[in-house]
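Missing here is one protein chain; the remaining ones are kept as they sit in the complex.
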Amino acid sequence: MSKENILVIDDEKNIRNNLTKCLTDYEVETAVNGEEGLKKFREKEYDLVLLDMKLPGIGGIDVLAEIKEVDPGAIVIMITGYGSVETAVKTMKLGAVDYLSKPFTCDEILEVVESVVKRKQAEMSEDELSTYDEFVDYAKNCIVDRQFSKALKYLQKAVSLDTSNPEAFNLMGILLEMENDVLEAQKKYRAALSLDPTYKPAQENLDRTTQRDYSKEGMNFGGKQNKKD
Amino acid sequence: MYVVIIGCGRAGSSLANLLSQQGSDVVVIDKEPEALQELAPEYSGFKVKGDATEIEVLKEAKLDKADVVVITTDNDNVNAMIAQIAKNLYAIPQVLVRVIDPAKEIIYNDLDVYSISTTNLLVDKFSRQIKNN
Partner (left out) sequence: MDIIIVGGGKVVYHLTKIFNAKGYRIAIINKDEEYCKYLARELKALVIHGDGSDPDSMKEAQASKAEAILALTGSDPDNLFICQLARKKFGIPGTFSMINNPDNEKIFKSLGIKTIFNTTKLLSILIEQKVETADVNNLISIEEGRVSISQIILKKDSPVLNKTLKQLDLPHDIVLGSIIRDKDVLIPRGETRLLEGDKVLVITLTENQGKAFAALTGQK
């Protein structure tokens, strides 16, 4: 299976180094400014573009607009600096799928990239879904896309397949948090923990929601469980 | 490991290069842009230009996420202040500080901070060497 192609457009060498070093599971190409980035983007197909908001010459936002014009379906993640959340949100409206603010850890980059790449893959027909994991993964993507009732539907399907697995319950908790019902969310996290007291994502979510300075930041969606088969 | 290095002089930049090569997530803070340019071309960490005694700058570097803070500016008083901000306000697990004037090391007496006085280190090693010969 061939690796996904990622284009990194950033004028700072250390950032290009950082992303190249971190994204070893992908084919990474780099560009030092907007012009070079657009040139490469027009010549080749990329699965994902990591674009710095602050670039010399053509600014990041303009590069984003150009990329979207060349390919409206292009997947772009913005790299932002400190204190530019407002502008970052603006880029989402212009079509960026997500943003990451510097400095970020390698784990954070991988998480965002993976979720974006997976979301793309999960655009398979809903009728093809049949296993617990497939239902759960699809539900996760629905949550991220804010299709909450769809997410719930698939989580319920997952639970009907396996009532002892905490993963779906944890995600139901996430869903409820996204809908701002923290109390009900905590019930789901507790339910997940009663099924498996060692299930860390639910424990983390429960801890996070019981803090005085409550914040949705750091929600744990849970990862792949180790399968015995 | 998330490492924040404050002061991009010879020691700070060398450590930053080494740690980022070894795979840690590194952020370097320095007031002077020229100092930040001293980092190796292969440096793969982050750079923040600013005064590390200012809380805004520490926020920009996301100090609250740090596992380790290394403080190596050329000013003992500044180093001491940042060390205490890191330990008392941010509860960073490992805080390492460089001390220039050995007479000032006393400031770290009751602090859970790893301080190194380069002068003392030198004197210690030299005196051992002299003794051995």
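We call the chains A and B, going by the order they appear; numbering starts again at 1 in every chain.
The rule is simple: a residue touches a chain if its C-beta (ideal position, glycine included) is under 8 Å from a C-beta of that chain, and two chains touch if they have at least 3 such contacts.
Small disclaimer: the values here were computed from a predicted structure and weren't measured.
Among the chains on display, the ones the left-out chain touches in the entire complex are B.
Only one of B:Met1, B:Ile55 or B:Leu121 touches the absent chain when the whole complex is considered: B:Ile55.
The missing chain, though absent from the display, is touched by one residue of B:Ala61, B:Ala80, B:Val95 or B:Val113; that residue is B:Ala80.
Where chain B meets the missing chain, the touching residues are 53-56, 75-78, 80-81, 84-85, 88-89, 101, 103-104, 106-107, 109-110.
In this text, only the chains that are shown with their structure count from here on.
As a whole-number value, the distance joining the C-alpha centres of chain A and chain B reads 34 Å.
The part of chain B that touches chain A in the complex is made up of residues 2, 23, 25, 27, 39, 41-48, 59-62, 65. Within the complex formed with chain B, the chain A residues making contact are 12-15, 17-18, 20-21, 82-83, 102-106.
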